[in-house]
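Removed: one protein chain of the complex. Kept in place: all other protein chains.
And then subunit A:
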Amino acid sequence: MAKLVMTEDETMLADSARGFLDSEAPVKALRDLRDAGKTHDAALWNKMADMGWAGVLVPESAGGSDMGSAAANVLAHEMGKTLVVSPFLSTAVIAATALRQVSDARTEAALAKIATGDVTYALAVDEGTKFDPNAVQMTAKSDGNGFRLSGKKQFVVDGGLADRLLVLARTDNGLSLFDIPADRAGVTRDASNMIDDRDAARITFEDVEATGDDLLGTVDQAMDVLRPALQAGQAALAAEMSGLTAGAFGMTVGYLKERKQFGMEIGRFQALQHRAAHLWCEIEVTASAILHAGRMLDHDPENAALAVSLAKARATATAQLAVQEGVQMHGGIGMTDAFDMGFYMKRARVGAEWLGDYSYHAEQVAALRGF
């Protein structure tokens, strides 16, 4: 098993990502985007693709850098620190991982387009308020050599901007995953006005035609393709949330050192010191779970389920603690829109729900640990 230490390459990747993001995508970029009424910055995503980030999980044969999940997590963590808006998770992590489970000319071409930033994807799974792939009801009825898709999806992250959709639907004897263009006849996308100011959509499928070629992987066997993609996405989302946590925590500790009340810095008060110290302890413990998840996905993916759920559960709990403490310790200023802490709190809330909330992943852990 690889060591739980950042490698030199990973540290360099983090440093170069930080340098780029500090100039191109500080928190102010999110604010400006929101104020302009937009949820996506295509120019920024193109620059990230030029840096090779879009191809981080694309095989070299398709023009990617194939750096692995740990590296993708490093990038996600850095993006999380300044709440960077991009389709990185849905396209470069989830879709790329799903596509590379299938080896043929079509997926090779799709992966090549992901690496260059020429195509974006969104994953459409949720139908209710909670993530639960096995409960999917949307149907894909056999129709000659193809299928007819009917049903509704919600919380499709990046579903408004995506060129293509990965859609999970129920076929005759199980679940199947379809890869279709987002503008296909019968697909209606309604933008969701999200609290984190990012792209998401409710999507209705009315008798949408899909051919056998649109099927990703084997019919009725969606999980063969989807499970690795979900795990890579959950781990990267955990990493993004740990970055978000680091960002919020850094602001909070900085504030404790400069804000004065009763004639002294509020960081002198033990009540606040101990809460900040406790939060740091939680952050350290969560960091281990995230590093471990990346290592498992890269070196022992068949057995990564426990590591991934552990990382997502811990990252969720820690991020929620960090933003709540962040607002409380900032006092009234933390409640204002002019201050950035609110952006962190709202993104933490969305990240907590996406790809499985704390309860979902706790149940996975319990099942794997024999409860």
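Observations
Here, a residue touches a chain if its C-beta (ideal position, glycine included) is under 8 Å from a C-beta of that chain, and two chains touch if they have at least 3 such contacts; residues count from 1.
One rule holds for everything that comes next: contacts and distances are computed from a predicted model.
Within the choices "ATP-binding cassette domain-containing protein", "Alkylation response protein AidB-like acyl-CoA dehydrogenase", "ABC transporter permease" or "3-isopropylmalate dehydratase large subunit", the name that UniProt assigns to the complex's undisplayed chain is "Alkylation response protein AidB-like acyl-CoA dehydrogenase". Touch with the chain that is not drawn comes from one residue among A:Ala109, A:Ile195 or A:Cys281, which is A:Cys281.
Only one of A:Lys113, A:His292 or A:Arg347 touches the absent chain when the whole complex is considered: A:His292.
Annotation for subunit A: contacts to the undisplayed chain at residues 3-5, 253, 256-257, 264-265, 267-268, 270, 273-274, 276-278, 280-281, 284-289, 291-292, 306, 310, 313-314, 362-363, 365-366, 369-371.
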